[in-house]
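Right, one structure below, let's go through it.
Note that one protein chain of the assembly has been removed; the remaining protein chains are unaltered in position.
For clarity, chains are labelled A, B, C, D and E in written order, and residue numbers in each chain start from 1.
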Amino acid sequence: MTRPSQRANDQLRTIEIIRHYTKHAEGAVLIKFGDTHVICTASVEEKVPGFLKGKGQGWVTAEYGMLPRSTGSRMDREAARGKQSGRTQEIQRLIGRSLRAVIDLQKLGERTIHFDCDVIQADGGTRTASITGAYVAMVDAVGTLLQKGLLTETPITDSVAAISVGVYQGQPVLDLDYIEDSDCDTDMNVVMTGNGGFVEIQGTAEGEPFSRQTMDQMLDLAAQGIQTLAQLQTQALAT
Amino acid sequence: MTRPSQRANDQLRTIEIIRHYTKHAEGAVLIKFGDTHVICTASVEEKVPGFLKGKGQGWVTAEYGMLPRSTGSRMDREAARGKQSGRTQEIQRLIGRSLRAVIDLQKLGERTIHFDCDVIQADGGTRTASITGAYVAMVDAVGTLLQKGLLTETPITDSVAAISVGVYQGQPVLDLDYIEDSDCDTDMNVVMTGNGGFVEIQGTAEGEPFSRQTMDQMLDLAAQGIQTLAQLQTQALAT
Amino acid sequence: MTRPSQRANDQLRTIEIIRHYTKHAEGAVLIKFGDTHVICTASVEEKVPGFLKGKGQGWVTAEYGMLPRSTGSRMDREAARGKQSGRTQEIQRLIGRSLRAVIDLQKLGERTIHFDCDVIQADGGTRTASITGAYVAMVDAVGTLLQKGLLTETPITDSVAAISVGVYQGQPVLDLDYIEDSDCDTDMNVVMTGNGGFVEIQGTAEGEPFSRQTMDQMLDLAAQGIQTLAQLQTQALAT
Amino acid sequence: MTRPSQRANDQLRTIEIIRHYTKHAEGAVLIKFGDTHVICTASVEEKVPGFLKGKGQGWVTAEYGMLPRSTGSRMDREAARGKQSGRTQEIQRLIGRSLRAVIDLQKLGERTIHFDCDVIQADGGTRTASITGAYVAMVDAVGTLLQKGLLTETPITDSVAAISVGVYQGQPVLDLDYIEDSDCDTDMNVVMTGNGGFVEIQGTAEGEPFSRQTMDQMLDLAAQGIQTLAQLQTQALAT
Amino acid sequence: MTRPSQRANDQLRTIEIIRHYTKHAEGAVLIKFGDTHVICTASVEEKVPGFLKGKGQGWVTAEYGMLPRSTGSRMDREAARGKQSGRTQEIQRLIGRSLRAVIDLQKLGERTIHFDCDVIQADGGTRTASITGAYVAMVDAVGTLLQKGLLTETPITDSVAAISVGVYQGQPVLDLDYIEDSDCDTDMNVVMTGNGGFVEIQGTAEGEPFSRQTMDQMLDLAAQGIQTLAQLQTQALAT
Partner (left out) sequence: MTRPSQRANDQLRTIEIIRHYTKHAEGAVLIKFGDTHVICTASVEEKVPGFLKGKGQGWVTAEYGMLPRSTGSRMDREAARGKQSGRTQEIQRLIGRSLRAVIDLQKLGERTIHFDCDVIQADGGTRTASITGAYVAMVDAVGTLLQKGLLTETPITDSVAAISVGVYQGQPVLDLDYIEDSDCDTDMNVVMTGNGGFVEIQGTAEGEPFSRQTMDQMLDLAAQGIQTLAQLQTQALAT
């Protein structure tokens, strides 16, 4: 089997992480997983939602959107339709949980970091790119708080990144693009920390149910991909 | 460690499956996973949604709801608030995908089966109970179509059931109730067919990220629980 | 004339009142008017809506819903459509007014009792069953408050129940089921206290306008039906 | 007892019915019940709603609104809030049913008459004024259809009007204004045809439940008031 | 060229301004620009929106609506559709800005004047009539505040009025009615103070782009029309 993208089964797309992409946000990252481009901003607000008031802890939350023509055919604008789809809500809840897994909300203090992940061009894997880019934006936003003296130590406990794995024409492959994703039997998104712990795993058999052996192979691929992403995050933050 | 429910780590709650619970629906099941009680109805409609018109295939879709006082403190009614929460949408999308995994939509023909899973009492595990009960309602609804001669062979290809597993006080446990769920480190919902194939897997580290070894233990527990549920489904359908 | 249900013109359907039907609510009743089954829960909240804050009185309010397949053909789920129908709003306003007629809101104190009447199977008369069942749930909820010492005397001043009357094939009849209701000339819902006072009356000529004489006959039937319901409520609460 | 309005207990407010109040609608009436002023328009549309297509009959429907400052203190505009209140929906459903009671929808043919009842100044009794004025607008709209030859005989079978009755300081009174309505024990709206048949009756005990005797007295008052309104409708249409 | 309305190119329609048109509002004006009739009410509320709390200044805001059958064919009711159109929002924002231009919000104090401009009959120019009438209602509302001693000097700094100009069959004309508006090349709404300052100008080339010379001619016409409107406002307020 040859992947449509000509990549090896365990090969990521070209990853690019551009910090300070826009000027207003405390963290502003443009991340590219091949032709998937997502702007991830982190905005710090010096208050918490009502359910946390007075509890001495912070909050981290995320929203996700796609520009209407980020995809091959134009989608309706969610703001015009008056509601976010179930898919959008699933993704933004996933992003929020993933980031909360690597930040100590007590240490963050009574403030909120809002993440906005907006897809300007889509080619599969927008949620995994969003999580991976949002982590970098979070580090920058926390850096701002440290610089201003609003925090004295970082509340971030580990890095976090995400990647998709799937079964394409019978073989486990890493980091599906849109063509592969549209035609695969199984699609699984894995979120892991830089230290190799699992944060989230969401797998769906699009066609045939899959076996335990396939599951194990996919988890191996994912762990390897996440390691590479963690290194790229570190490099991007080092410059 | 002793579970709050006194159950063994690999022990399901008492499961009860009552068919023909209401009189109008083609399939109508009350399923109980301990104190979690869900009414699952299957309604057959002789048409398909717009995006499938004229394609010679059927559709299966699901909606989910909780009665406002199915829980310990009253929740707002989603119809009154004017929208379904992200959690509700996630769950009903999961139920729909799970059932579509075990039905041949071509053989179903140009008709839709709508599932409604309404929780009348909640004690953890409402989504797994919903999937497990909805499968039984699906068999009854298809039975009606076979009896009427609208179908000559069943489009159902396998059974499907779901169960939760988690890590409670450091140990993998099966079928979490509300108290365990509120206090666990990791929560994973697994959907499998009667033949042992994976359909869906959704795991979240609520606290600490979890290791590959823990993942493996949880998958073992889930597979065993699903086997028992599949037997109970068969028994319920035999009477 | 023979009624489709074979009942005498002044005969109620079989009434069943099951208390403590679910475990979380302060009052939780399953009431059956024949094949019409409604879960009525009463939830106590220790605060009042904004317009009553600081006025030293309580509030009683109700919401109503039908499970999508409680009826012969599946209805859209109101939560999914994003709004409650005019019919739903009329019914829940009626239930709320009926219960407020028999409770002293000053004596209730600054707390709210929320009623949820959810129809799990419908065969006509869902609003009258809801009111009749909700009264029983209210007594149980107030009982909880008395037991906890939050109230020292009951704020309930009388019992309340409701029944429908109509003109079917020219003759006044009591407690219409769905078949009768669909084909009747006049439909009237009457809410009365156990002491025989009128709380609400809502009559509609579906076909021909009706005369004063017919009105009088319907009111007589209703008064008699309510007396029976009041006795059944008392019996249910005695056990 | 003296009524705040100084009227006798069985005395209507000054009623004024102005036809052709605006120029576009097929029927356009400004009706005044004292200081309650409502514009009632009837708009003919040459099609029917989806559920009636091809059934060879027409439809009559109504919408109701209040200008934000038609009342003593400004209300939120329903269009700005994004939904109609339960009260609004109850009233417009009542108006629609009342008009359908006196028109033969078969004879109307496959067309719809939309009524819009917009309150420009409110002083109690807006729904009864709306029904009474809308009937006059309906006659004018049907007159237009007869003139154009779209109808050869009127589908209107009787006149219809509405009035409120209540118990104010212990005595039954006719046509409550806002001050009386705010302070009455019982409020009942009665819709009757010119021939004296009941179309709708909606009574509510605001304070104490009311007796059968009081009910009878209120019905007598209402019947007398409706007779007067029917005469005023006839006079208005004669000019 | 002759205008459909037979008016000279620089001729306004017959303008009528009726104060105290309804009884509840602090200012209540019915304004007629020919067959365009708008009720403009000003409602004083003794508080300000959240974003102005504690800033020692007042606020002026406006809402706009059209009765469904104010136009030649019935429009959907915005309250029933559940949202205001883009056109409605544009117009009400324009009205609000226009009025704020001639009132000193500091001198108004911490209170809000809400304007409601409701079109009961439309024949073009509803937004210009709304602004012109709302100004008169504002003077009356402020008069009420002065009378009650809540203000000691008027916060109103100038008068404001609005008129449309356009290019109809090649010639600049003043105050377009509906027929002219539907068929014109350019449509411009101009809001000016009584002292001749520009407050708002909104011009649109419906067909061909227009030249600077045409722009100049239209501005001349508008300035002249506004002068006349300012005089009519003064006269109306003098009586």
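Simple rule for what comes next: contacts are C-beta pairs under 8 Å (C-beta built on N, C-alpha and C of every residue); 3 or more make two chains touch, one makes a residue touch a chain.
The structure displayed is predicted, hence computed values, not measured ones.
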Legend entry - Chains in view that touch the one left out, judged over the entire complex: A, E
Legend entry - Touching the absent chain when the full complex is considered, from A:N9, A:Q57 or A:T71: A:T71
Legend entry - Hidden partner chain, touching residue among A:L12, A:A28 or A:V160: A:A28
Inset, instruction - Among E:Q106, E:Q171, E:N195 or E:Q231, choose the residue that contacts the chain missing from this document, as touch is defined above. - result: E:N195
Legend entry - In chain A, positions touching the absent partner: 22-25, 28, 35, 37, 39, 41, 43, 45, 63, 65, 67-74, 77-80, 82-84, 88, 114, 116, 118, 120-122
Inset, instruction - Would you write out the residues of chain E that touch the absent chain, in ascending order? - result: 83, 86-87, 89-90, 92-93, 97, 101, 158, 188, 192-193, 195-205, 208-212, 215, 219, 223
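Everything that follows uses one rule, which is that only the chains that are shown with their structure count from here on.
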Inset, instruction - Could you name all chains that are in contact with chain D and with chain E at the same time? - result: none
Legend entry - Separation of chain E from chain A in steps, with touching chains one step apart: 4
Inset, instruction - For D-E, find its twin among A-B, C-D or B-C: the pair where over half of the contact pairs carry the same residue numbers. - result: B-C
Inset, instruction - Would you kindly tell me how far, in whole Å, the mean C-alpha position of chain B lies from that of chain A? - result: 28
Legend entry - Contacts with two or more other chains, residues of chain D listed in rising order: 83
Inset, instruction - Draw the chains as points, connect those that touch, then say whether the picture is a line, ring, star, complete or other. - result: line
Inset, instruction - Using the contact rule from the top, write out all pairs of chains that touch. - result: A-B, B-C, C-D, D-E
